[in-house]
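The complex is shown incomplete by one protein chain, all other protein chains being positioned as in the whole.
Chain IDs A and B follow the sequence of writing; residue 1 opens each chain.
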Amino acid sequence: MAQEFFIQGNEACAKGAITAGCRFFAGYPITPSTEVAETLARELPKVGGSFVQMEDEIASAGAIIGGSWGGTKSMTATSGPGISLMQENIGYAFISETPMVIVDVQRGSPSTAQPTMTAQGDMMQARWGSHGDYEPIALAPSSVQEFFDFTIKAFNLAEEFRCPVFVMADEVVGHMREKITVEDDIEIVPRKRPEKSDKYLPFKNVENGTNPMPSFGDGFNIHVTGLTHDERGYPDTNNPETHDKLVQRICDKILNNRDKICSVQSENCEDADIIILSYGSPVRSVVEAVNRARDEGKKVGYIKLDTPWPFPEEQVVQLSSNASDVIVVEMNLGQMYYEVDRVLKRSANVHLMGKIGGAMPTPDEILDQINRIGGN
Amino acid sequence: MRTEIRICGFGGQGVILAGIILGKAASLFDEKEAVQTQSYGPEARGGASKCEVVISDSKVDYPKVQSPDILVAMSNEALIKYIVDLKDNGTLIVDPGTTDVEDVREFIDEHNIKVHEAPATKTATDEIGLKIVANIVMVGAITKITKVISKDAAIKAIEDSVPKGTEEKNIKAFEAGFNLVE
Partner (left out) sequence: MSEQKENRFLPYLREDRLPHIFCPGCGNGAIINAFLAAMEKAEMDFDNIAMVSGIGCSSRIPGYLNCDSLHTTHGRALSFATGLKVANKDLDVVVFTGDGDAASIGGNHLIHAARRNINLTVICINNNIYGMTGGQISPTSPKGSFGTTAPYGNRDAPFKLAELVAAAGASYSARWTTVQIENLVLSIKEGLKNPGFSFIEVATQCPTYFGRKNKLKTPTAMAAVMKANTVFKSAAERMRAKELEGKIVVGEFANSQRDEFTEGIEKISVEKSGKKTIINSAFESKL
């Protein structure tokens, strides 16, 4: 029977992780994500899982990569300053194709800035934070239910595509309490173990890009390295072709599966002159503003990005095809805005409504913006 | 209908738990929608504490309280600080043991505020013998005065929220609060 809980977003995230099969969490205390760690410190031992408070976020990211190769679904949770520290090991996870989940409950930034206030300033760090070329997957929840659901989805995508997946929450979604419903039949994607054979290559240039993955101790004696490696995993750092094939494959396995990964929610876009595009907690204000604008007879719709990364280009272009104006509402001074502007190629006027300071945009503020632009 | 509730007091009075109980009662046991939020300050103890709940018959989109329909004040500092946001014709519930409504009389009169006094701290101390259940006494008073949640739902939510073994004392505190006001 489905169960209902009235819990905090960060607790729902922890609950989602355990539901998804996460049995290892390594992290470092940081506001406003700490309740994820605290909940898992309490709950993981009850299901045979392990919790470790590491010495810093660099170590936390390293530990969950080790945990993942040890055969355990692994996660960490942090906020902006921690995400900054984790970037090098996140890059390692991409090149070594390590499934894991990184939860970022975003707060005011840059630097230590506003620990208890909401923001969405880390969106480009999820995209480009580590050096080099890679294609990340990131999900942005707007409610406590979605923080639960998206954490599970993140684990499933991490296993399906053998890569790190970000859950880009924010302080509002992390700290507020709402009802969540936990269904009985939640789909969980288990890791695919390779067949025992001499021919297994852990980093093979396969058509769909993703290889099965053994755990350490399974008897495959594999070598995993952050250096450019051949299909066996052996370093081959000076061969341009090896590097090109490897990096191209780890990018393509995401890009070629955008139809499977990308997700948006939308309403009233078909006839809309103005479309509001948003993600994370501001979507809640957007929905209310759009409903009120419609009540006033204005042709306004919205697009909510469930997956900011990979950017759902096709969906955004298609849903905006009849709009003259698109307003991007986000809690930074312009991050996803540039993506929207890039893909719409001036087919619509793209406006930024970027709000920083720590208070989420209100429906009134969004309505003001709609009225300023027109929307009759 | 959307009802915005703000409960405020000192840190340590349990205003957060009071808000969680309201939200839980509404969303799990009354078939309504609810969102609870709170302010996080850097201080670990003391200082002002504020908890907000939005309860609605339909989905709650914007989750924060902007101008509360109901303000519950358990400290005078909080009363003075937050009274200004209260809606015209709104409801103010105060603990007379910890607040002085005369300090905000002007606002009450100008904005036609309905004032209810619920001596939660005194009741908790005198009737239950436990000052720390003042917040639950207040939940009883809020339930009776505002009817924003049902009595049944409130009791279920309290049972689901308080530490194991303390349910009986807390229900008693709730009943005391419920019977405290008209």
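Rule of thumb we're sticking to: a contact is a pair of C-beta atoms (placed from the backbone, for glycine too) under 8 Å apart; a residue touches a chain by one contact, two chains touch by 3 or more.
Please read these numbers as outputs of a predicted model, since none were measured by experiment.
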Left-out chain, listing which of the shown chains it touches: A
Touch criterion as defined above, residue of A:29, A:110, A:235 or A:357 at the omitted chain: A:235
Identified contact with the non-displayed chain, of A:124, A:201 or A:224: A:224
Candidate in contact with the missing chain, chosen from A:21, A:108, A:209 or A:310: A:21
Contact footprint on subunit A, counting only the chain that is left out: 21, 23-24, 26, 45-52, 54-56, 58-74, 88-89, 92, 99, 159, 188-191, 193, 215-217, 219-227, 232, 234-235
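Please note the rule applied: only the chains that are shown with their structure count from here on.
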Whole-Å separation of chain centres (CA-atom averages), subunit A against subunit B: 36
Interfacial residue positions of subunit A with respect to subunit B in the complex: 4-6, 31-32, 115-116, 172, 175-179, 281, 284-285, 287-288, 291, 360, 362-363
Contact footprint of subunit A on subunit B as seen in their complex: 20, 23-24, 27-28, 33-42, 60-64, 66, 157
